[in-house]
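Excluded from the complex is one protein chain; the other protein chains are retained at their positions.
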Amino acid sequence: MKAARLHSYHDALKLDDVDEPKADGPFDVIVRMGAAGLCRTDLHIQEGQWAEKSGVELPYTPGHENAGWVHEVGSGVSNVAVGDTVIVHPFISCGFCIPCRVGDDMHCVNGSFPGINRDGGFADFLKTSARSVIKLDTGLEPKDIAALADAGLTAIHAVKKAIPLLGAGSNAVVIGAGGLGHIGIQCLKAYTPATVIVSDPSEKALELAKQTGADETVQVDGSQVQTVQDMTGGGADVIIDFVGEKGAIQDGIDMVRDGGFYYVIGYGENIDIPTIDVISREISFIGNLVGTYVDLVDLMTLTAQGKVTLHTSTYPLDAINDAMADLDGGRLQGRGILIPAGA
Amino acid sequence: MKAARLHSYHDALKLDDVDEPKADGPFDVIVRMGAAGLCRTDLHIQEGQWAEKSGVELPYTPGHENAGWVHEVGSGVSNVAVGDTVIVHPFISCGFCIPCRVGDDMHCVNGSFPGINRDGGFADFLKTSARSVIKLDTGLEPKDIAALADAGLTAIHAVKKAIPLLGAGSNAVVIGAGGLGHIGIQCLKAYTPATVIVSDPSEKALELAKQTGADETVQVDGSQVQTVQDMTGGGADVIIDFVGEKGAIQDGIDMVRDGGFYYVIGYGENIDIPTIDVISREISFIGNLVGTYVDLVDLMTLTAQGKVTLHTSTYPLDAINDAMADLDGGRLQGRGILIPAGA
Amino acid sequence: MKAARLHSYHDALKLDDVDEPKADGPFDVIVRMGAAGLCRTDLHIQEGQWAEKSGVELPYTPGHENAGWVHEVGSGVSNVAVGDTVIVHPFISCGFCIPCRVGDDMHCVNGSFPGINRDGGFADFLKTSARSVIKLDTGLEPKDIAALADAGLTAIHAVKKAIPLLGAGSNAVVIGAGGLGHIGIQCLKAYTPATVIVSDPSEKALELAKQTGADETVQVDGSQVQTVQDMTGGGADVIIDFVGEKGAIQDGIDMVRDGGFYYVIGYGENIDIPTIDVISREISFIGNLVGTYVDLVDLMTLTAQGKVTLHTSTYPLDAINDAMADLDGGRLQGRGILIPAGA
Partner (left out) sequence: MKAARLHSYHDALKLDDVDEPKADGPFDVIVRMGAAGLCRTDLHIQEGQWAEKSGVELPYTPGHENAGWVHEVGSGVSNVAVGDTVIVHPFISCGFCIPCRVGDDMHCVNGSFPGINRDGGFADFLKTSARSVIKLDTGLEPKDIAALADAGLTAIHAVKKAIPLLGAGSNAVVIGAGGLGHIGIQCLKAYTPATVIVSDPSEKALELAKQTGADETVQVDGSQVQTVQDMTGGGADVIIDFVGEKGAIQDGIDMVRDGGFYYVIGYGENIDIPTIDVISREISFIGNLVGTYVDLVDLMTLTAQGKVTLHTSTYPLDAINDAMADLDGGRLQGRGILIPAGA
């Protein structure tokens, strides 16, 4: 089969011919890929930022936002059948460790992460596990939902953690209305009565924010902190930061109310804050990884109910390097989606 | 009456003769001081660290850990009577704003803080409010419990926030076994089945930790992170940091497990951490101010039940500058307590 | 002033001339009544059902859903001023006991309940407390929001307790789409992504349910349990029962899924269930009283944001016995509202 593989850091991916994966273990599932989302993390992987953390050996195939159809299943698989349309949770968890037994899949002590530390979905087929696949209605097309498997999943995970803080009259500031942010906005509107305020430097992004339900938009032009302070009467209850660099962190710290919570999702720069401010203002910073299997089930439900919709641009898989260049150059509208030749 | 007042930053306090406060408003309460705890924050006030934040005008009387006997009450006061022994919650909250109505006293929008931004308890009498006093059993001596009004209150507040994370088999690392830490240890043991691990550079402090219930102690000698990692099988569920400087923050970050929570209480240096670590490890930092009125009621209950006891050293009020020098010089065992001449 | 008073159980109210109340205490507030909602509990009071529980002495003035304008304030009142439009929380809490200090107003150990155990709002003026009034925008008319002070407040209180159970894909069954139910439906839609299913025997009520946001309606005609079981794939996560009699309780027990929660709001008959069913199905029953002060603030916010609107029918105060007869006879659409002559 074809697979877009990284052979050395900083170089373009190459479209290689490789062996198809097989369902050797009792809970293996082979997915014929229908679509794979392209993530800023794929650029960071190419740049080598994850080399040490993942420990992956090159060459390998990135791609961690995957959807398609079940092609082959192991002997113990009963929750999906060959031919089912599935979205793929990005992580493979063991199901037996304590984090798995309480539903905290991402902290599985025996897990692996296709596209990060083993072969992922920029290919014709993907090997995953029965614990990672969610069967979808046949009407759903992989290309329309693949990017929910990571971008959307991270957004809903952070929003679900913030629900208890977002009652009537509360304010949530979303920093960054891009691939994750526009899903985050829709999740906030679906789950809470909070007023959703979105800040972004791009007018186009703020338009997308309005379309997807933002109550207020604030352009990042130097006055954004004061504007949010005025709108909220002294700071927002919750900041959901999908950017994590280029001034977003200081903005978030200055926009959150005393006693408020700052959800960290985007990454790039440091949180650097005097502890006297943390304690005298009693503010908290919450780290957020990609969501759990059930978070993804929930996101599929909201999508099926029309409460969340994804904005995408598609590319054939063999144009992956063009897609990555477009993402890096800020020319990609919504989430980029790669489609294998046979899908 | 006598009051130990700060006339200029960096100078010693002076024992002045000043007017006694009066219960002018319907909910005013005048407390005849029995004992006032001495806090590291009093040193920071003297050094001017709080000058801008508090906006207090000099001269004024510090002292925010107060206990004594009710001396006079306003016309609307019914929850205490003249002669009652009381501990004084350090904050005066309004009772009508939304934070007050949900019990989140410290974020009252109309509050004031005796000892920080108005006259406090290093004096013969203290003016406070009906909302700030808790009646105690007559058997309790102000000098034995005064320091619970801030040091203890901050410790119990953080511990109560951490309870949902501290089930059977969990681990909590307490950084710093001083005035706050030794109360924190006792609260952790009272509220949770967690294994309590205490780190401190001082052997004497670690002895106090053992006496007050620590399951394990770890001397800060360069190997402390590895020791905690080994004890906990990969990191503690919760860090409760009563130090916030001198390497404690990096220790805490390195000792917390992925998915764990770091409670910030001590202050001095910065939290400075790459967001990629915050998200890939999904760790969170929780700011902690002094506790609520009900937290202080709870702490009094635990004290009355013998589950929490305070270790102190007493000084007469007119020896306050000696006490402050001892605190600054690390010569003070347990919490320092100042006793007015008439008490 | 005029007051509609109950002189003996089972008799009609009489419109009496009585003395105006005075703001004697420091936190007293006298409200010039603009509108008072009529509640099924007023019928139960007339019938004597509350005689023993309330211990009230006759004659007295019912009316516990009140709104109007501040007429006089005690010396210590600062949160409202004469002339302010206010809605009145039905309970007078002390502000000093532990339940009050954590925001659980309704379990105040020193409280009183105008309209239940002392004079209420079926009159020209009402005596209440600074802790019970919420200032409204001048644009809001008392007659449009008075019924939120109890009917709406009870509904939002129960819904807020159920939020953690009502995630994506969850189902909530509302039993009864009357005065409380139609607010409950709107609160469920504002706070959660749950599918809201409403059951009621009346087609007119089900129409109101649809207008106020119900996703599904189910007529009570003998097949309602099976219909809900089919819609929900085995039972709803949450039942919110605004009826509590006439078969509603058994319906609710049969409609809730194993592991689900049944919120009791309406009253009349008994819950009578074998404990073997409670434990083998692990179902829970949650009692619900009227909400807290902050619940009422939240409801005012949702109303101001257009997320909740009230359906009412108005009567002059001197037609109160007609209004009560209409309510008893099922001829009252939405909530009945009584307007004093001078309002």
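For clarity, chains are labelled A, B and C in written order, and residue numbers in each chain start from 1.
Definition applied: a residue touches a chain if its C-beta (ideal position, glycine included) is under 8 Å from a C-beta of that chain, and two chains touch if they have at least 3 such contacts.
Being a predicted model, the structure only gives us computed values, none of them experimental.
From the listed residues C:289, C:304 or C:325, report the one that touches the chain absent from this view.
From the options C:289, C:304 or C:325, the contact with the absent chain belongs to C:289.
In the complete assembly, which of C:135, C:210, C:281 or C:307 touches the absent chain?
C:281
Return the single residue from A:12, A:140, A:165 or A:297 that touches the missing chain.
With A:12, A:140, A:165 or A:297 as choices, the missing chain is touched by A:297.
In the complete complex, which positions of subunit C touch the hidden chain?
Touch with the absent chain occurs at residues 49, 53, 99, 104, 106-107, 244-245, 249, 258-259, 264-276, 278-289.
Where does subunit A touch the missing chain, residue by residue?
On the subunit A side, contact with the omitted chain comes from 25-27, 75-76, 78-79, 95-96, 98, 101-103, 130-131, 292-294, 297.
In terms of residues, what is the contact footprint of the unshown chain on subunit B?
Touching the missing chain: residues 160, 163-164, 167-169, 190-193, 297-299, 301-302, 305, 307.
The rule we apply is simple: only the chains that are shown with their structure count from here on.
On Cα atoms, by how many degrees is subunit B rotated relative to subunit C, nearest 5?
About 180 degrees of rotation relates the two copies.
So, what's the distance in Å between the C-alpha centres of subunit C and subunit B?
42
Roughly how many whole angstrom separate the Cα centroids of subunit A and subunit C?
Here the centre of subunit C sits 42 Å away from the centre of subunit A.
Which residues does subunit B have that touch at least 2 chains other than itself?
Subunit B, residues with two or more chain partners: not present.
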